[in-house]
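Apart from one protein chain that is not included, each protein chain of the complex appears where it belongs.
Letters are used for the chains, namely A, B and C, taken in the order the chains are written, and counting of residues starts over at 1 for each.
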Amino acid sequence: MAGLVARNARWEGQKDYRLLPVTPSMESTGASREFESQVLSVEPIMGDAVLLTVSAPAAVLSRLKPGQFFNIVTRFPGSWDPLLRRPYSVYRSHHDTSALTFLVRPFGRGSAWLSERLPGEQIGMLGPLGNSFTVSNRAQRLLMIGGGVGVAPLVMLSDEAATNGLDVVFIMGAATEDGLLAASELSNRIEYVVATDDGSRGHRGLATEVLGDYVQWADQIFACGPEPMYRTLRAVVEPLRINRKPGIQVSMERGMACGLGACLGCVVETTRGMIASCVQGPVFDLDEVIL
Amino acid sequence: MAGLVARNARWEGQKDYRLLPVTPSMESTGASREFESQVLSVEPIMGDAVLLTVSAPAAVLSRLKPGQFFNIVTRFPGSWDPLLRRPYSVYRSHHDTSALTFLVRPFGRGSAWLSERLPGEQIGMLGPLGNSFTVSNRAQRLLMIGGGVGVAPLVMLSDEAATNGLDVVFIMGAATEDGLLAASELSNRIEYVVATDDGSRGHRGLATEVLGDYVQWADQIFACGPEPMYRTLRAVVEPLRINRKPGIQVSMERGMACGLGACLGCVVETTRGMIASCVQGPVFDLDEVIL
Amino acid sequence: MSTAATPDLSVDLAPDNSRELRLRNPVIAASGCFGYGEEYSGIIDINRLGAFVSKGITPERRAGNPMPRIVESPAGMLNAIGLQNPGIHGFVKKYPPMWARWTVPAIVNISAELVSDYAMMAAILDEQPAVAAIELNVSCPNIARGGYCFGWDPLMSAEVTRAVRAATTLPLIVKLSPGAPNIASVAVAVEEAGADAISLINTLVGMAIDVRARKPLLANHTGGVSGPAIKPIAVRMVYQVAAAVRVPVIGMGGIMGLNDALEFFLAGASAIQVGTGIFVDPGLPIRLIDDLARWLDGEGFSSLDQIVGIANDGFRSGQERPLATWESLGV
Partner (left out) sequence: MSTAATPDLSVDLAPDNSRELRLRNPVIAASGCFGYGEEYSGIIDINRLGAFVSKGITPERRAGNPMPRIVESPAGMLNAIGLQNPGIHGFVKKYPPMWARWTVPAIVNISAELVSDYAMMAAILDEQPAVAAIELNVSCPNIARGGYCFGWDPLMSAEVTRAVRAATTLPLIVKLSPGAPNIASVAVAVEEAGADAISLINTLVGMAIDVRARKPLLANHTGGVSGPAIKPIAVRMVYQVAAAVRVPVIGMGGIMGLNDALEFFLAGASAIQVGTGIFVDPGLPIRLIDDLARWLDGEGFSSLDQIVGIANDGFRSGQERPLATWESLGV
């Protein structure tokens, strides 16, 4: 391999120390962000959805921030169909038991597979990935608004905010009462406001309809749900804001392949251009997103 | 659809009554040979193999003959990989409980999947398929020789022969003792002769080596195993036979797609030409097979 | 069957041919995957199919390839059967008489290495009342052109189509090869040469290596890839062909269920063929007929043609397009 040495001599001289080699140990500790989790529990929630709790290395939990997600293998070993990993936001992290909880709604093949796991099974994880919700240090009052499984990252965000003594109003909408998050899932320091399409609980109609009352109260707004919800959100909030305050952070949902900014398959069109939502997202300032 | 009627008038006149329409009820009764089975039990046997027992309609059991097989779905629902069904010979049929038992050795993806099923799960079946071993009504002494999972169809054949008061010698070979069929799996009316490569039980060496002593005793020989075994079988038996007696029937193993004679992917080269082993096989007269 | 009654599933695959090819429904069993029909009798109700296509017939009898002839591939399979068949003369003695007693239209798939042989077979089939149509398989080597595949070249495809057209008045379906770089130009050429309908896609050429044995798994080395793995390629080609021609298009490639079938109809197929899917799930073609009727009904359509091509901007526009663009190259 003389040629190789010769060829690389120029480089050997000036190795890049920003590029630390990734050792197998880093993989087991999750330092490389690729690791295997063990399923700890699977509990039904919000109708047909489940709360999937899995083990995770301490190194992963310690750097995890609300709004981040994991790109999860949702495939039977030995089968290449379905092929791609699926991204899931963290619903809650458990430092005591070194575990993570995800809220999974069976939708297509991947989520159906994931929601059918049994305790003890292994699952391939990649993460934590993406940016996160950022609570300004001047903010005391946080308004959360979630639609369907979109509540997942907002629950972790609310957990932290409540712990840090911030005031949180959590608005959730669903088709019927069954689709709602049980109040018991949220700290009792949090004001939980619900809306259902059929009025079976709380306000009859969309979550965005009860939103108005809280906009001027809030220092920051955090939302997660389908894109149509963000359009309504914008329409409702815009007239009530005074020079772009309160700021609105939204988590954008995109199909993903790599989850690492390499494939550019998950971009979000923004005033800054096409941005990879797996690295510079999934959380965006609603003001810069082109819906 | 006037055109259609017009076009088909010529045919309508002379409908084919050999082509009976297949009704949904035929599917549930297995009369169409495509049906769903429920897994009843999965028990370890012969080292890493399992005995898989599944429910089957009475209509299927009543026409099932030794040497026939089923083309079984070995895939997770919602996944197209691996794609094709796998053929498995019937190891034993249970008229009392209306069930079938297969002997499955985990080998690749399909057999691994099948051997991991749990009681209560559904499995897609197509069968019974293929021809069968034929015991001449002049035959009293039957010699069976099986290698590995190749013993499967010979067990069903021996069951029937013993019940019909025929004399059966059952020779089985395996690498080690663990690979052997337990004697308890065979009727005590059957003489069970074993050989192991390491001599851990019975004759040390190949099953074909103990064969010689029984050839002239036998009226018919039935074999199932890998093709090399058939070459040895032929070499050993040929010098001992008198004008092609005893006759030798072998079950040939071929990769299959349709299992119905439609794709011609499973042919065996014989003195009669390329024969679809899923319909005119898997059982062939060894004298006509070109190995 | 009652459910299947509601919307009109019938389709005319040879509108300009007086010996029309009108099917009661658009679900056809594909060539090489349904034998000669009888293999599936008793398993499914063959007479409910829109039609079925025979195994490929050649001028002379063929013994086919040595084994192994098939091997699984990711979400698909490879086959190299080698056109094992009794040859056109043996074929006509045996099968058309049997088919004459069936109500399901039987289409005969023909393969050859010489234009004259294709024409010869077509002339023989022309006289068989129980043969509803011919499917011309152009995925064959043209030995008069150094073996270059007929189906890869618009001119060669048109030449063989013209010769067969001249030899028979039977409805003529030309089955395109996915090996053609520009499938739409081949489609336009065979349409002009007299094809009543166009079917696609045939298998893509593939190979699998047996790492233990250190040689190709198939005795023939290469084989045709079929099944779900090729579906995206098939849908794309159907979409491009259905925009370029006006004759009916018959789509196939990896259809395993209603959603797959709908992808082809929405892309512009007037009918579909099911091949590998029948091996995996023999009940599939009949279930597709019922599921399709139920779906159309549920979506408020009264006939199948209301959905053909509705996902295809340029459906039957036949307009001239650039040979390729970043867009059409999938970039």
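Annotations
Heads up, the rule we're going with is that a contact is a pair of C-beta atoms (placed from the backbone, for glycine too) under 8 Å apart; a residue touches a chain by one contact, two chains touch by 3 or more.
Because the structure is a prediction, the values reported are computed rather than measured.
One chain is not depicted; across the entire complex it touches A, B, C. The chain omitted from view is touched by exactly one of C:Leu49, C:Val131, C:Ala187 or C:Val235, namely C:Val235. In the complete complex, the residue from C:Phe34, C:Trp102, C:Tyr118 or C:Trp152 that touches the missing chain is C:Trp152. Contact between subunit B and the absent chain runs through residues 80-81. By the touch rule set out above, subunit A reaches the unshown chain at residues 1, 3-4, 7-8, 10-12, 14-16, 18-23, 27, 32-34, 73, 80-85, 124, 126, 254-269, 273-274, 279. Mapped onto subunit C, contacts with the missing chain fall at residues 73-76, 78-83, 111, 139-141, 145-149, 152-153, 179-182, 203-211, 214-216, 220-225, 227-233, 235-236, 239, 254, 259, 262-263, 266-267, 310-311, 322-331.
In this text, only the chains that are shown with their structure count from here on.
Taken as a contact graph, with one node per protein chain and an edge wherever two chains touch, the assembly is complete, since every chain touches every other chain. The greatest centre-to-centre gap from subunit B, using C-alpha centroids, is found for A. Separating the centre of subunit B from that of subunit C, both taken as means of CA atoms, is a distance of 34 Å.
Centre-to-centre spacing of subunit A and subunit B amounts to 53 Å, using the average Cα coordinate of each chain. Among the residues of subunit C, those touching two or more other chains are numbered 74-75, 228. Residues of subunit A in contact with two or more other chains: 80-81.
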